[in-house]
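Here you go, one structure.
Shown here: the complex without one of its protein chains, the others still in place.
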């Protein structure tokens, strides 16, 4: 098989760095170009010091992008939609890691992003990038929009319940605990170590943009609501979603087990984690650093009809670069786990 | 004023250590004895190394306890209720920091603690130890049961709403993020640093005992439910409660402000924290280490009738030793803030 | 006693914040003004959120400074020396927390700071601000230059040895581990949480400015050298110095004990920490957050003539604001521990 020639637009950020790491070790990939304006002309390892000695690639400028087989877009929000025509002229297949093409409905985009969409007609061209939900469509897709990290964690956690119409659609409350890398590579007083270290910051108690993705993927034609809050912790990587849903019918833990096994039993990157003993009875983001797994667990509240679903990912992997590469493998009919087999470290 | 002679039963744990620290610097207090079986005969600073050079007190044995004016009980769960008669014979006033006398109803105790209560007739003799709710009764109380740390955080956060019957009583979801000191001083593989460091452990997704206290204090004669989960973080100290309530009538943020100001405007240890900018727009436990404050903030969800209430404390202070000393001051008609004026450190 | 009227120039930084915290609770002090250009007109608690509810003071501008009894300078390096004449006209007594007046010798200043000194004739007017070394001179001093944090830790650790001429003057190696607050309040990509969290950065392997202070205070007329390196850790506060000295004569641990007890036995803020068991056998910065202590311990290397001396402080307290207030108390013949009695928290 010939190597697939890929380029990465906007490769100096954290998600871009993870994507480059994965691509460098992918047996079917040849990296053509990686762009960055701020690191222009420098070695890729200047932006990503873990890659020292792994690559001699240097950053190109965005305007120097050449045609390639697949173009990954890791640009700041709004950049992809503004330049999508140019990118389409350079590559037949595009995987966009930004939020620009995640919502299929222009009005929803404008409601949550509070700006007009620059290319609304393209919205329906993109497949929403969670393989566990859209693997079939991905196989023939030209354009994939990688899902948001908090959205991925929540959607994968709740998908079997909503799909089977088992929960009170209005009452779901989701609380994610996230790491500081979710905020990106740009420093500010908010991310200054003495301020941010050890903090539990209620950075988005309401109105988080990723809710729009959750509603899009979980509504199945009904009116639903996800009451979502996000709190940052001292982690660098990782998302833990604690999802409180209220069951419409009596289901015990065995029923829930069955439901999740049915949904995810053959999935290479979803593990059901629910043990009776040990330190890791439920999903734990610290086990997932560098992996593409979404771990999902649950506990039935015996005092009410509540079910607590707990899901965890690495926001830069299953929440960004890893999931994008999983989609890439699917698009190219490559074994889905290629380049994604790192199992994570313990202890860390 | 003569000094009040106090003793501490079970003073080698974390809450006991904080209590001793506070008592040592309290102008109206003389410490008579501090007991510990495991540190028997040793300097208090052997258990509490921060007190090196601050005290020459040594630990006594529990069986050596002499009579005193006030006895603080920092014993393991079930010890207080088993020996309460003995303790009553030694001191006219008792402040118990365990969970033994927090619930007024024997059946509730047995439901949540899964054991019979050894002295159920004493349950109603104890005043539940949150001053902001029971200051009046505390003034004449002989026995006070200090409130649980997660219960204190949640109850103070939600009290004005439930008292005024403003929320859907069945729908409240509360998620607390807690530190490792909440688990006490006993080490285990679960608290082993390589396992526990950096973890986000879903240690109690449902069925946490403190829920019983919340329901007791927030029900006001109605049937209510608090859907509660607790997740441990890498913090050592601190509780952050994110409380999702659903309003029964339309209230905007100004209304909520007014409500909380009315409830807590004169409280020395409740601060309403809600700012438009800066790193600490909402309550943040890291600012509260060593202080007796409960900080409370909120955000109205503009997409639904949800109100997110955020409250934070130091679990060893407002959640244990600090609140106990505040009660002590009230019982003795001492200025309520005496010995509790440490404002916390920043940055930390 | 009338309250002493003090002002703080440059009060929005971390050391300034700690100083304000201490001054607010000092019984003999009245704060007149606190200046900040960036927070001009705002409440002091906007810069120091731990002080919410503790003060209604607002920041003034530097140009608005009025005369006062004592002026504390917490300005950026070079500001104090450039404006010292103006500050002298406003206050009879000045305590400068910057590095501008720490070195008595102009040439040394220029060698280490790589700039000319703007007011070299003032250098000898300042007393170097470590009370344990210069208490006598401080009593009558008008101007005090607070010592550097790493310098304080190292000097207090080594002073008894160098004073008594017991170590090979050329061979001493000192390694300090420091927290991120030492770098100040200004954010940058270097302090961005995902980059800085969990790091062990060799930020100053050689040529740290504080070495000049160490040599000044420890040389006692001889040629000495301190081979110094500084590594940052994930702490926010704290300095731990591990000092490797080589003894010129045979001294066992008892001799060393005696030496340190002699030097510091009556010092309120130096503790000798050396225990046979327990988690805190040696000095530990995490126990010292918020305190003015310098804890010192040591271990004799039985395989050579090395003695390892370990000392720890809170860089913002004994290394800045606390030590400045201790000097203030001495200057005014106030009990030296006034306003400095916080014993620290455990666990934290």
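Order as written gives the chain letters A, B and C; numbering starts at 1 within each chain.
Rule of thumb we're sticking to: a contact is a pair of C-beta atoms (placed from the backbone, for glycine too) under 8 Å apart; a residue touches a chain by one contact, two chains touch by 3 or more.
As the structure is a computational prediction, the values presented were derived from the model and not from experiment.
K.L.:
What shown chains does the left-out chain touch?
P.N.:
A, B, C
K.L.:
Just to verify: which one of C:58, C:106, C:306 or C:332 makes contact with the chain not shown?
P.N.:
Counting the whole complex, the residue in contact with the absent chain is C:306.
K.L.:
Which residue, C:124, C:137, C:227 or C:248, contacts the hidden chain when the whole complex is considered?
P.N.:
C:227
K.L.:
Any idea which of B:181, B:202, B:242 or B:291 touches the chain not displayed?
P.N.:
Selected residue, touching the omitted chain: B:181.
K.L.:
Where the complex has a chain not shown, which of B:194, B:265 or B:278 is the residue touching it?
P.N.:
B:194
K.L.:
Touching residues of subunit C against the unshown chain: what are they?
P.N.:
171, 173, 175, 177, 189-190, 194-202, 205-207, 211, 225, 227, 229, 231, 233-235, 238, 240, 242, 244, 279, 281-286, 297, 299-304, 306, 308, 310, 312, 347-348
K.L.:
I need the residue numbers on subunit B that touch the omitted chain, in ascending order.
P.N.:
Residues in contact with the chain left out: 14, 179-181, 185-189, 191-198, 234, 236.
K.L.:
In the full complex, which bits of subunit A touch the chain not displayed? Write them out.
P.N.:
These residues touch the chain not displayed: 14, 17-18, 21, 24-25, 46, 48-54, 181, 236-237, 271, 273, 278-280, 284, 287, 289-291, 293, 295, 341-348.
Everything below uses one rule, namely that only the chains that are shown with their structure count from here on.
K.L.:
Assign the assembly's chain-to-chain touch graph to one of these shapes: line, ring, star, complete, other.
P.N.:
Shape = complete; every chain linked to every other.
K.L.:
Could you work out how far the Cα centre of subunit B sits from that of subunit C, in whole Å?
P.N.:
Computed value for the inter-centroid distance: 36 Å.
K.L.:
Taking each chain's centre as the mean of its CA atoms, how far is subunit A from subunit C in angstrom?
P.N.:
Each chain's C-alpha centroid was found; their separation is 46 Å.
K.L.:
Using Cα averages as centroids, what's the distance between subunit A and subunit B in whole Å?
P.N.:
Chain centres of subunit A and subunit B, defined by C-alpha means, are spaced 39 Å apart.
K.L.:
I need the residues of subunit B touching at least two other chains; which ones are they?
P.N.:
279, 284, 347-348
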